[in-house]
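For this view, one protein chain was removed and the others were kept in their places.
Showing chain A:
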Amino acid sequence: MPAVSKGDGMRGLAVFISDIRNCKSKEAEIKRINKELANIRSKFKGDKALDGYSKKKYVCKLLFIFLLGHDIDFGHMEAVNLLSSNKYTEKQIGYLFISVLVNSNSELIRLINNAIKNDLASRNPTFMCLALHCIANVGSREMGEAFAADIPRILVAGDSMDSVKQSAALCLLRLYKASPDLVPMGEWTARVVHLLNDQHMGVVTAAVSLITCLCKKNPDDFKTCISLAVSRLSRIVSSASTDLQDYTYYFVPAPWLSVKLLRLLQCYPPPEDAAVKGRLVECLETVLNKAQEPPKSKKVQHSNAKNAILFETISLIIHYDSEPNLLVRACNQLGQFLQHRETNLRYLALESMCTLASSEFSHEAVKTHIDTVINALKTERDVSVRQRAADLLYAMCDRSNAKQIVSEMLRYLETADYAIREEIVLKVAILAEKYAVDYSWYVDTILNLIRIAGDYVSEEVWYRVLQIVTNRDDVQGYAAKTVFEALQAPACHENMVKVGGYILGEFGNLIAGDPRSSPPVQFSLLHSKFHLCSVATRALLLSTYIKFINLFPETKATIQGVLRAGSQLRNADVELQQRAVEYLTLSSVASTDVLATVLEEMPPFPERESSILAKLKRKKGPGAASALDDGRRDASSNDINGGVEPTPSTVSTPSPSADLLGLRAAPPPAAPQAPAGAGNLLVDVSSDGPVAQPGLGPTPEEAFLSELEPPAPESPMALLADPAPAADPGPEDFGSPIPEADELLNKFVCKNNGVLFENQLLQIGVKSEFRQNLGRMYLFYGNKTSVQFQSFTPTVVHPGDLQTHILLAWPSPLAPGLPSWDEMDPGRDPSSALLPESLSAS
């Protein structure tokens, strides 16, 4: 039944609340609320001034409505009016209203600040506390600006009441957190530290919180607090349960204060003064001892309070990381908690042990509990506890138990919550790599990961396994064999196909001897998965196919047949189409030597920071960084970059396996200057555009290239008579290219611009640009002599089926001087421009 409020019975409010509760539906509730809002509005606007009690009642009603979840847009003025009342409860309601419904109207803020100022100066402790509470609850910058200077004064003033000091301390804390710049350190800091010695435990409690926050930014100002905190703490810890009277909580002396003091001590390194340190260590040991004693009360509150102090003590011990004896004891204590009846304690023990595992003193001790933790992983019903167990296994892993832990985590992964799977996958991948002695185990682990939780195996993970396999000769054969077997499973995950495709492409030759994994078998195995895969995977498989052509010439015909299929060459996806065409052409055009060079085995990857670790840190957020940081271990062992940045391919679509395409361009000796990969240019230069012309085989291309030779200028000087050593063709003879043509032309395979031909008299340069189906090629002629070439006529011969535009724009006399290629502007300078345009885009 509704209780009439003690102290003041705002009957109207009680009735209103009852009405709301009795509403049968949401609509009825809203109706009733609106009715009341209208009533209040009219009362506030009314002629006769409301008395304090009514104002208080209405403001309280508005507050109630707001807390129900409805918006309130009036009442602030009335609430502020209440602040200036002399009646405590009216003031109280006024302050409550404005702290809950914060308003940014500057006029109101001014009035509020005025009221607070009055109350602070009133010397009435109850009013002062109200004002301080309000400042602490709102904590806005405006309030900080108005009062940040006054609060420290109130805090350390000798005549402030204890309750006022408490409130002032925490109010200052709030302001400091919100706007640290408004609270400068001053001489009050020393007095605040002194508050730690105050008789009143409440004051000490509040002061400790304040100091803990302040000393983080200004450690030197508060250094003196350490010894005071230690002596206070040891007094509390060694006190009998009756000493502290009302500050004893279920037979535990001042638990909150103890915990706060322990937190404060964690802001500093271990005390340098031997006496202080000794006292502290004694104190910590006492806490650990008490944990072993039988409990004084059966109530859970008693054990919670006692254990709260214990856990904070352990945190401090871990933070100091310098007392091996204490660390081992802490570890043992936690070990006991691991099997406690209460779930809360098991959870906290697992959490604490994680931090303990990273300390070198206690690492071994932590490892002794591995069986308990594994058991927890399997049997705990609460998923958050299981997750903590998994975290702990990760933290305690080292070379001696890596295999066991990884297999347990894999087993856990099979039934784990979907939300945490990715994290576990990353962790297993990191552990497997770090502690792998035998890399075939590593390969097995990653493949298992893909098998169990393929969807959650991110790119970083499988890139990594490929890099490691590439870098380690000893495991390549094993990897090929295992991956081959894995692919034979009826339903294998797409990531497995990716990994398998790549590995067989690189190292399939190592298992080709065995008839069960002969090249045709490998190919048909991969190809059977082909249409089930996404575009990215199919692109990767196409790359593998061309590698097969190189490795296993006997498969050439079959694979070319696949590449030639309409579904590839005319595929809607640009990447697939491009690859199919290019690979098909490459396999047909290139000699076996060229093919072997282009498709040479991948060189070892350079060593760079592990991107898996970076990804895990990003997932966990900054807080968990310390647990993941294996700074104590050899972090540089085999850390290879996760995502090698290749020379980006500007023309192809940015698919994940574009990397591979870019990478493939890297090994060949002629490092491409242009950003596009080798393959693209081949096509561009060869035909009148990119992939548009399927039928364009090698022949027209060759002819084009060969004919892109310097035409003999018709000049009186027998130019071609000089430097060209071989017999020069006559001016009319365009047929046969000069002997160096091949060499000169070859470089244009990889670049768009450059000098095509040069002798003592003439320099011919080429500058070409290609965009989608359009290409443009400029030929620049430079006169190296000091005389003009009269009637200089270049001729360009091209295959008949190309339609070209030739701009016959060049000055007949070619003036001396070499053009500078970079600044050459085709529009201005004499040049002949060829503008091949594709006739049809397929």
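Criterion: contacts are C-beta pairs under 8 Å (C-beta built on N, C-alpha and C of every residue); 3 or more make two chains touch, one makes a residue touch a chain; residues count from 1.
The rule is short, and it goes like this: contacts and distances are computed from a predicted model.
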The complex's invisible chain, by UniProt name, from "Elongator complex protein 4", "AP complex subunit sigma", "Calcium and integrin binding family member 3" or "Mediator of RNA polymerase II transcription subunit 20": "AP complex subunit sigma"
Residue, one of A:64, A:251 or A:361, that touches the chain absent here: A:64
Option touching the unshown chain, where A:37, A:136, A:196 or A:503 are the choices: A:136
Sole residue of A:37, A:82 or A:173 that reaches the chain not shown, by the stated touch rule: A:173
Chain not shown: contacting residue from A:89, A:560 or A:597: A:89
Missing-partner contacts on chain A, residue numbers: 1-3, 5-8, 14, 17, 21, 60, 63-64, 67, 69, 71, 86-89, 92-93, 96, 124-126, 129, 132-133, 136-137, 139-140, 161-163, 166-167, 170-171, 173-174, 177-178, 199-202, 205-206, 209, 246-247, 249, 254-257, 259-260, 263, 301, 304-305, 307-308, 311-312, 343-344, 346-348, 381-382, 384-385, 621, 623
